[in-house]
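I am attaching a structure below and will ask some questions about it afterwards.
Note that this complex is displayed minus one protein chain, with the remaining chains in position.
Up next, chain A:
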């Protein structure tokens, strides 16, 4: 092994495990130090030898030793396997090692620090070792190992600076070096010397090594540093001491310097194998397999703990769940392994376990065993759903039935305490009654008695308080209570006195009033009131009474005396205090007074002690007066006499009764009678007002003579507002006249706890301030009156009274009180919180908090471009519908994003004329666009309605027939002899891409292709063909290929037709066949590309492209100019002459899936050089059948591969203004028809442009055709009809599927159709039918299917004796029995007043009878059971036709011509296109003729004309005729003829356009294209 290589490998080794290694190294060094201490007496014998030995040899040896040494070391010290890293190439990442090293270095440093301290201590012991010699040794070695000693040299240098440290360092290294000298370790360990050499050696890989060797000494210090930096990290272990000298940068360089060495080396080693034994050994270390054996209990318990069995101690422990003992053992072992003696074991040494939760018996209540009862138990009970209307009854008007809260107002009656009609007696009576009421109330309360009792009790208490029998009470406390009692007694006595006085006064007043009344009654000699006061005298024991009275008085006197004494005392004290002050003042002034004062002081002190002697002479200032007991007694007695019943006086109990007799009216004076009359006339009622609104009123009751009114009514107010006020209004009616409001009474709103039945009757007083003066006995109100005769002592009384009532909350049947309360309180808080009193919003906001949650204002939101974009996208605005990844910031949104959209919005009403050549079409296009948009919007909405089938794919339930069929299929032959066509698999057009769809056109054969004007015929039938041109033509030497003409029999003209199909500018053509009835039977394949690669259904439906099937004649021209060469070569040119075309819109193919049939070839009216007349003279007799139809036919089969699923019609149910009955009948009719003939499409209602369902007959109504057309052939109705049909066919055809993206079939009315100038078959047919109706023809709309359109509408007319079928789009008419009629089936006929459904067996027009009067053949919608209701038409009364501007048409004509010419030149990019002006003008003159004659019967004249003018040209060309809608179809048509494909060098072209304007902007466009070749 190359030593160098090995070196590097070692480096890498060191890299990978430097951490361990270094640690190990230090360890080893420590060990060796110990060894060395043991062996230090041995002289270093080996070291010098090694030093002098050859360097390379030494190195090699070293390496060898190293490699040997590595093995055991790794096994001992490293956990990671050594071999792996070694065999791997080193990881050349300097930074990683650097990082690892860095942390390692830190650790190393720490360890070394420790080691160093040890070493130092060791050194201290061996100080005598010769240091100077050691210091010399590095310099000696310098010559031998080049860089190894350098560090030590460096150390030498630095030692001067840092002596103590470096000293120890050197020591350390020296000690290591000492080890080097000892003999090599036998166990494969390297000697210390080797190790040192190895680590300090510079593993320099550079090629300058030899040079370095020689220049080692010359190196300066810096270089040495560098050299050392390049050392391997292996040297680090040693070097760490030195690292302190290296700064950080150096260290970094050192690490980076390693890099290039490392990544060059790859070591290849054999695959490692570890013996099973070793692996087992290892597994034993890492894996643990718990034993199954039972664990002894002592292991599971803490030491020195005896197991304790709770169960034995009598405690209950549940049954443990059943666990196999082995698994338990395993678990225990495992747990013990993880944490010996943990929390897992219980006191009994077993693993802890909860009692088994499994009950031995089921806890579910057992059902009865009998089956029936079990069922009964499981039976569910039906309970009617309870409607909790109350729960949401919180706000006003939430729609629930009102009256969840009921307030019961019971108005029992009304009593007037004063009324204008009161007589004086009444006044007194009411006063009396009032007083009596008061009396009764007082009596009931009996306050005086209560107070007397209380007084008595207090006195007793005071008496007891003086008792000395209660020793534990302190004197203070007793005194205090007694004082309290006393003050209490005082107050109570006062109260009692006032009460007693009041009682007495009341009684007196009562008696006084009664006396007055009596006197009044006597005076007036009649009685008005039944009141009677009776006084009862209670029996009284005279003596006892007197005693009690006296005792009472005595007690009072006593108390008063006491009071006074105390009062006096207090005053005395006050006096004394003031006196002292006074004395002090006096003392200062007068000394002599001092003595006296002192004596007085002493005296008072004594006085205090001796209470019974209150009387004392008091000196100044003002001594309080002593109390006189006599005086007090007098006072007391006086008061008692005044307020109290005298002893022996009988106790008077007044009793008011209504027992008195009222004097009858006839005994009364006149004034009183009139008063009574007046009272009788008066009546009273009450209104109940709730929250200020009248809710009910009482009945009107007459005022009784006693001025009481009894109502006794209860009003139940069902409220759902919190009651704020409850008011009664008292109204009085006098006679039949006015009603006056007497007063308003506010009733308190009851507490929620007050409910009906518990509410007490209450009386509320009211009074009125009205002034009433009456002319009878009545005292009036607000008017002063007097009881006295002299009018003194006047009284003024106001009308007043009392209403007795009760208000309470009602309890409903199922409403608990509690609920009521809580709800009400809620209700209350709610009303208060939200509305307050005055503000009741007249709207209800669903999201009151919306305002709060707005992020920003709406304006700001609108200003943000991003939000606008998001908004528009979510609205599915077409421009943004598919916008992806709307940018995050406004600034990233380009303004131009919106430009298109805004432009569109702006341009909605602006008409763009750029794309359209005339303004009218532009308007129409705009309008159409708008209709389309609105329809699409509807569609988008409808698209979000899903049916189950849209979401879930589900197999249909097979019915019997399908099942039968599938059973039958099992028995079917695998490969039947006569295979039948199987339906192809349909593909939903979503995951298609360009090139997946192909259009297959199978061209089978053609009939009656126009043939060339035979040049031979010139000789045979010169009279028939036009002479001049043909003669010229045939006179040219280059006629038809001579060979051919020779092959054919005479008279047989040749045509060599081939078919070219062009679709989306892709062109395919068949081979050339021969003869006028060629058979190609070829399949052409054209690729289909959807616009923008969008293969969605909607997009496919709106593909407007047409498939052009062109028939050409291939003509060979001999171009040999020199006859002499004719023998040696053929030189011909192929020319193709367009014969006609069939145009099929792609949408038709898309919807039909396949088109199969024979089509009429659209052949230009003039086809120069060709003859449509058949030369059938020799073709036997069958031509008679053919001669019915003129024209050529081609049989085609067209389909799309794979078959696409056409979009389904919109499912939206449109609203309608039709009668519901009619709609139902229509539906029924349709259903019946569909049931019978599922293939025949029955149409009863259609959708108009505004999206409403309209009954179909409303579309049919006679409408006037343009007058111009009628004027052309005034006497020829047939010609007029044809002209009208032609006019209709000139309106461009635009299928609804294209304009409305296949959403639905919209029918526009005829005026809309004429305005739009575009529509599909239905519109054409309706218009034509309407025209025919106005021409007094019998006409019907035929709904059926035709080729190639599929389901379509034709028009049927009844001419004198036969039916004619009109194709409204082409204007052609066919007889009923015309085999080439494109209409193939008829499903229903629609007239202006009925619909007939074809119920005949056949539906081909050839085989059916059109007589709709036969109910067996035609099922009519309106019949006897459902008569025609006379539906008004949706069509206008009359169509108005504007004349088309001729100038505009002319201008358009010029523009089209120019455009087409440019196009032709564009299509011939490699050739010069010359225009023959002369020819063009000729053609231009010819075109109006064609229009006039509708392309018939002028061919001969035209030919002659042309020949005359363009005699020396070979001319091929034809006029094209089209309705005008846009320029594009014209261009396509011209392109498809392939006129431009001629590349004869001297070809010239002629192109003329003629536009014939018809009314209402209907334009008929003629384009004459021709190519001319000059015949030399």
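Convention: contacts are C-beta pairs under 8 Å (C-beta built on N, C-alpha and C of every residue); 3 or more make two chains touch, one makes a residue touch a chain; residues count from 1.
Basically, contacts and distances are computed from a predicted model.
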*Listed names "Myotubularin-related protein 9", "B9 domain-containing protein 1", "AP complex subunit sigma" or "Sestrin 3", matching UniProt entry of the absent chain*: "B9 domain-containing protein 1"
*Among A:325, A:589, A:737 or A:885, which residue is in contact with the omitted chain in the full complex?*
A:885
*Pick out which of A:287, A:315, A:381 or A:948 touches the chain that's been left out of the picture.*
A:948
_Where the missing chain touches chain A, by residue_ = 870, 873, 882-889, 892, 944-948, 950-955, 957-958
